[in-house]
Every structure is written in structure tokens, then in C-alpha cells.
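A single protein chain has been omitted; all remaining protein chains appear in their positions.
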Amino acid sequence: MKETVVIIGGGIAAIEAARQLLSLGYSPLIVERSNSLGGHVAQWHRLFPDMTPAQDLVRQMISSISQAEICLGTEVASLNRLKDGYSVVLSNGRNVVCRAVLIATGFDLFDARKKEEYGYGIYNQVMTNRDLEQWFNTGNDPRVRNPKSIGFVHCVGSRDLKAGNSQCSKVCCVTAIKQAIEMKERFPAAQIYCFYMDLRLFGKKYEDFYINAQKDFDIHFIRGRVSQVDETIDGGVVVKAEDTLSGKPLKVSLDLLVLMSGMVCNAGSASIAGMIRADVDTDGFLRSKDNVYNIVESNRPGIFFAGACTGTKTVPETISEARSAALSIHNYLKG
Amino acid sequence: MNLYEELCKDYRFREGLHTCINCGTCTAICPAAEFYRYDPRRIVDIVQRKNEDEIEALLKSDTIWYCGECMSCSTRCPRTNTPGLVIMALRAMSIRHGFFTASEKGRQVYPLTKLLTGNILNYGYCVYPETFKWEDHQESGPVFKWHLEHLKDDFERIGANYQGTGPGVLRRIPQEDRDELKAIFDETGATDQINLVERCSKAKAEEMGMTLEEYGKYTFEYNSGNDFDK
Amino acid sequence: MIYQGKQKIWADYQKEIPDDHWYYVRSCIRQNFFPGSEKMFTKITRDDLGLDMHENAHHTTCGGIAYHCDTIPQETVMTIVARQFALMTEAGYENYCCSCITSFGNYIETLESWHEFPELEARIREHLWKSCKREFNKPKYIAHTSDVIYKHRNEIAEKAKFRLVDKNTGEPLRGVEHIGCHYNKMFPSKGVGGAEYPYVLCGMIESWGGQVIDYPERRHCCGYGFRQYHIKANRGYSFANTHKKFESMEPYHPDFILTNCPGCPYFLDRWQYVTAETEGKTYGRNGCGIPVFTYEELASLVLGYDPWDIGLQMHQVAVEPFLDRIGIEYDPGAKYLGVNKKDLGRPSLPEHMVCF
Partner (left out) sequence: MIDFGFKKAKSSTVNLDEVDMRLYYAVAEIEPDIKRCMECGSCTAACTSGPFNGMSLRQVIHGLQRGTDVRPMISGCMLCGKCSMVCPRGINTRHLLLTISRIYSK
């Protein structure tokens, strides 16, 4: 009989790890809180750098794990250390005993309402990066009505001690540029601005995105973090930042404002970590055994990590990490 | 001790500046940044560079005197800095070193000190009708001109206890309480600061060929128009 | 604007305000420019609300304005604050309530700094002992007087003779609120409603029948700026900031402005006058300005006090059109009379702004 590995979470990290564990001869059991697989990526429209349709990727990944057992709408009720493994009690009453558990609980999108000065949930024309991806998918959002001017606010809830998150969320810069281009394609007459502090375009072809956005799509980059947003009498917003490259306050009226909400540790991750007394790192994410050499292992034997539960990750990073975690689990069980 | 080290001794500086990332959220909503040639982000950045010559130039400049101390910057900084507190620490240091007389806006410290510390020590209030002169405050409108001409009657009509004993609006603050304020001034360095400001201003007034009284009036009223970008 | 979004934030920033037994301290600016407001605060809290609002004749300025004009050191202002606390301690009170926003910010900043740097508190205690031979307990609770009125706003609404409603149309009057910067910008959690969507004044307007309207520059400072006003040469800054607010609120046609800071009502009132006399522009109806009220003045009006008893004659912007719309009765001829109808003459009328 194949050995069971419990995977907590059902996003792309969990799916890819399950695929690898299947091929290594294990019987992965995915425990996912929501009623579908694919996590955040399944809600996205297109992925940089090649504008891959996110749902195609997720569909393809899911189809590769038809052999895995999947419990949707299920949470981990308790996770207890046994002498040689773990007892995992699920919310459906089932008790699974296994030697290795993979935590792939991912991240939460920062709740943009906490940046009160940006008015998300108060001003009509303010949305988040996720809202915009959903609009790309569904075409259904009353806030998007042929905008003549659009702004993208980088670093919403990232690199912000007041919001409780000092970390950079990594993907927002390129996501903003991607979304800005996609909006310009749909609304060619719109004037589009990105408000940034630093453009952290570290990944493959990210910088090319940036150059294209400037050159081919006439997107304007303003170096200044947005300080305040106000609603105007016509229902739009006015955004205030410093034009730091001229040292003057700057304002602009916009029909639509998109907040690039960053990643924060999933509340579920913290509760799972609490069950096995795994550590939380200083950035609020789960603590790996080593942040350079051993990201997928925890300080507890048999507990492994994959994806954004240990920090902000891109999609390719998450997928490679999931593979790495599967291999580490294999080495541990074979041990 | 160099200037930066001295700055670090000020509690306001320690609370006001941790590390700055030059994001500009402070300047974006700063009332002074809009109406003066002023950028709090740059000031904080100059200070955190710890260059002594740059800091000294700042202390002698008009720049540090533009802030209105509204502290709006405090609400927004993602690094929990308060540029307004940094400014307060810089201003205190500019006064301590006598650098304030080197700039037009800095020289205004003299009339301010005379007015406000005078009001506190003489009356126990920061603002007091006897020293609020109509000719200096025409913007207070004809209604206030009328009020200043009928202080006793008008305050009585509204139910204030103007110059009266016991509690109430604008009561006379007893001498013993004003004596305590004076003792606090002596104990905590305010008296020394008042004397220092007067001494430095006197020297500057002489240099500018004025009596101290003329200098006070001049610094109170003179605006070279250099505050703004032209 | 999504009202429920604001309600959520308001729910997050509900600060606890004690029920009773307050030690009250006054504001330098308000005593000079809004003496009626402070008189009405003690009257309403004591007579209408039955609160214990203790005032000690020996308290002084907190020194906040001199401090923010950079004319006295931080340790001086802290020692003056400590002396105020000592008077409170001697009087047997723990709930401290101040009329001034600069003071409020000053007290909170002092306590927070002492918390952060205990050695500083120790030094201030020593200064106070050496200079005044006094000792003190820190207040258990510090409120601004607008917090107290906010807490009792519904009680005031129950006793009210008038509501903020146009007597002819039945429509609620439209008010904009202006919060003093030092109330909530330094320590957002110390203010009712936080820093971005403060509720302390909105709550009063709603409770008394008016409608709150938001406008883009609502959060902007009135432009007092301490040295930027006290020095004549700098007043262009102060004026420009208030002007910016009025240009921003103009399209919303507010019927009144409600403030909780000492300086703000003065500046919002007087800079309207200066705008009228230098640019010929007025923001209210029929050549008048938009009347600016303190929360005590507004509370007094809805409670039915005589407008001239509460000192509205000291405003430069005429309040009569506002009173007429609500249906508050007043004697136009009594506006500038002294006690026992003593003739005090009357102010001259501005050239461009309509006054009465």
C-alpha cells in the first residue's frame, strides 16, 4: 500500500507537490478549505511574463493529479505529533495518520481596507488588483466604465510598518505593469499612471514588460508613494503623492484606481503552525529550517512547506518549491 | 559631539526618524510643501545622510522654518517616522547654536519668543487680549476690532470672567501660579533659551543696523518673497 | 461614497470615554476668540447633562503654542504639563479633559514619550519638584472636550429644542466637519473614528438631525501652522491653506462647518472674510460666508440657548441666515449690546462679505 502524505492547502503549490508525490509513488491527500482547487492563481486572468491564461494552467495542473485524493470544503481540525508521525483530524471527522505533512497554505491578499487613506470599500472607484483580474475574467464590475484615466498604486500593505508588513510582496510591481498594459489595450484613450517607490522587476522578462509599458503603451511612472486618495464630486478620485523626482506634491484626478494589495501570511497558516508549535518568522510568515538552503523544511520532523506560506513567492517559484518539497519528503520517508 | 550626535540626544528626533525610504508620502500631503519651497522628505534624507556640513547648512537655512507642525506627515509614513518631530529637533538645535539668525525665517524666532513667552510669564496664557494688537491682526476682521475696543463689556456679556478671580474664561491667573511658571522656565532651560535668543538677535540687529525693537518689527513683517518657487 | 465602509472604520475606532468626574482645563485661543463656547461647555455639561466638571482657578496655559512656535524647550512644556497633572491630582481627579486640541496632542505626546523613555518622565518629575514642590499622578484618562459632547450627543438630541433641519423644506442641513490636526493625526487611535474618517463631529451632526458631507480636502489642515500665523509675514501660508479647503468644499454647498479645534474655527471664519475683501469672493448664499461653529455652539443652538448669550456675535461670518433656516429666534438688535442692554456701538461692515 502506498504511503499517505497529507497536503494542507489546495493551491498551485499543493497541486504540484501532489503531482510529484504521485510520481514518486506516494498517495497524497489534499485538504482544501474552499470548494475548489487552484487557490489565488485560479482567480487570476493572465500570468506574466507570457500572458499565459491562469485558468488554463490551473486546469492542466489539476488534470495531472486525478490519482490524488482530494478533500474539498475541509479543514484541519487538529494536527498532533505522534511518536513517528502525525495524526491529522479533518473537519469531516476523518483521522489520518501519516509520517509527513506538507503545509501549502499560501497567503492572504492584504485587506486593502486597512489602508484607510486609500478609501477601498469607501470610495466607489477604488478596486484591488484581484478585483481587476476578476473583471478581466468576468467583464462584470460596475467600477470599470470606460475610464479615461487610471492609476495603479504599488506597495499597498507591502513595505509598510504601519500596516504591519515590512516585506516586499515581489509580484505587485510586475502585476501593476501587466494590468496597466491590459487596461491600455482595452481602453487605448486612457491615461494610465503607476505610482511606485522602487520598481522591483527582478524576474525573467519583467524589465521588458516595463520598457514596453513605457514605450508602446505610454504608461506614465510616477516615483512617489500614494499618500492620500479623496473622492471627487463627480464620483472619481483624486490621488496625492509626491513627485519625488521634482520634489513637489502632485495630484491627479482619476476615473479608476487600482490598489496593488500585497501578500500577507494566511491566517490559516498561523493556526496550523500553532497546532504543531512550528515557528513564525519575523516577517509573519512560517519559519523555514533555513532561509537560504532549506526553505521547504520546517524545524519539526516530518513537517514540510511549499509556496507562499513561508514568504511572498511568484508562480514559478512556488511551483519549483513544490517540486523541491516533494523530493525532500521522499528523501525523508525513504530515510 | 558633532551636530548629528547632538540631534540624536533629542527625544523628538529619536521618535521622529528611524529610517527613511524616500517615498514622499509626507511631502504629498504636507501643507508647507504645497505653499513653500519645502520638501520634508529631502530634509529627513539630508539628516539621515549624517553629513555635518549639510546639516549645518540646513540649520542656517530658511527651510527648517517652513513647517507648520500640523503633524499630518505622522499619519502617513510607512516607516513610522514623523518628519515634523525631526523639524522640531532641528529648530531647537538651530536656536541652541545661534544659527537661526542666519535666515529670514529663522530670525522670526525673536518676535515669536518675545510674544509667546511674554504672554506666558506675564499672564499665564499663550494668547492674551492685551497683546493681540488690531494693527498686527487686521485679518481678525471688523468684529474683532470692535471686540478689542470693548473687551470688558463684551467679555462680561458673554459670561467670561475676564481679569476676575476664581475659575472661568480668561480669569486673572494668580501671581503665585505665574511665579511657578517662571520657576519652571528657570529650571528647564526656557529662561536660558529666551536670553540666548535675545542675545543672538541683538547681535544680528546691530549687524543689520537696527535697534532690537526695529528688528522685532522688521522680522515680524518682512517677507522677501523667497518662500516660493517663482 | 460607500457609507457602510465608513461605518466599519467608525466601529473600529470607538474609544472608551468615562462617564463622569472630569478635571477640566481651558484653551488659550478659545478663551480669546470663542469665550462663549467654553462658558457653554461647563454650563451644558453641568446643568444640562449633570456631570461633575471640575475647574481649578490655578491652572495655566499648557504652553503648547509656545512649544510649537519653538520658543520653549520640550522639557519646559512637559514640566508645565506635569504641573497641570499635579493640580488634577491634588483636586482628587483622574479623568482629564481639555478644551484645546493643541493641548490634547501635547498631553498625549507627553505621556507617550514618558512611556517610551521612562528616564524622561523621571527628569520631569524632578524638574517639577525643584521648581514647584509638586508631585503628580498621571491621568487615567485624557479626553478632548469634543469627546465628552460626542459621548452625550444623543442625550443632547433628546433635550434639543431644534434640529439641524431647514424649517421650510424639512431637509437636513448639510454640514462639513473639520478636525484639529493634533486631535488624531499623531495618534489615530486616540481620536473617535481614527485619523482618516473621524467620527467625533460627524456623530454630533447626525445625531442632531443634519447631514454630513465629505469633500476632497476635508483632511487638510486649516493652515494655522503656529509660527506661520503668529508672524505676520508668514500669514500667506495660513490663508492659502484655508482657501484651498473652501475651493474644495464650494461645489458641495455646505450650510455650515463644524470644528473641534481652537484655531480652526477662527481661521475658517476669518480667512473667508479676507478672501471676500481681497478677491471679492464669498462661499455662502447671498454674499454671506459659510458659518463656522464650535461643537459647543452647535450644541447650545439645538438646546435652544440664545445665540448672543453663547457669543455668536464674535464670528465675522454672519450666522443669522443659518439661524433663520432652522427657525431659531433671536433679537437682531441685541446682537452687539452689552449687559443690561448697554450700547457698545457695533462693528463696521465689511465691504464685500454680507454681514449684519
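As written, the chain order gives the labels A, B and C, with residue 1 at the start of each chain.
Note that in this section a contact is a pair of C-beta atoms (placed from the backbone, for glycine too) under 8 Å apart; a residue touches a chain by one contact, two chains touch by 3 or more.
This structure is a prediction, so every number in the text was calculated from the model and none was measured.
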item: Displayed chains contacted by the hidden chain, counting the whole assembly; value: A, B, C
item: Of C:Gly5, C:Gly236, C:Pro262 or C:Gly289, the one touching the omitted chain in the full complex; value: C:Gly236
item: Listed residues A:His45, A:Arg225 or A:Lys248, member touching the removed chain; value: A:Lys248
item: Residue in contact with the excluded chain [from A:Trp135, A:Phe187, A:Phe221 or A:Phe305]; value: A:Phe221
item: Residue among B:Glu15, B:Glu139 or B:Asp177 touching the omitted chain; value: B:Glu139
item: Chain C residues touching the omitted chain (full complex); value: 232-237, 239-240, 243-244, 274, 277-278, 280, 351
item: Contacts of chain B with the absent chain, listed as residue ranges; value: 33-37, 138-139, 221, 223, 227-229
item: For chain A, residues in touch with the removed chain; value: 193, 199, 210-211, 214-215, 218, 220-221, 223, 243, 245-246, 248-253
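As a working rule, only the chains that are shown with their structure count from here on.
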item: Chain centre separation in whole Å, for chain C relative to chain B (CA means); value: 22
item: Chain centre separation (chain A, chain B; CA means) in Å; value: 48
item: Between chain C and chain A, distance of the C-alpha-averaged centres to the nearest whole Å; value: 46
item: Multi-partner residues of chain C (each touching 2 or more other chains); value: 195-196, 219
item: Two or more partner chains touched - positions in chain B; value: 29, 34, 75
item: Complex contacts: residues of chain B adjacent to chain A; value: 21-30, 33-34, 39, 41-42, 75-80
item: Partner chain B, residues of chain A touching it in the complex; value: 117, 155, 159-163, 197, 223-228, 240-244, 247-250
item: Interfacial residue positions of chain A with respect to chain C in the complex; value: 113, 116-117, 119-124, 228, 230-233, 238
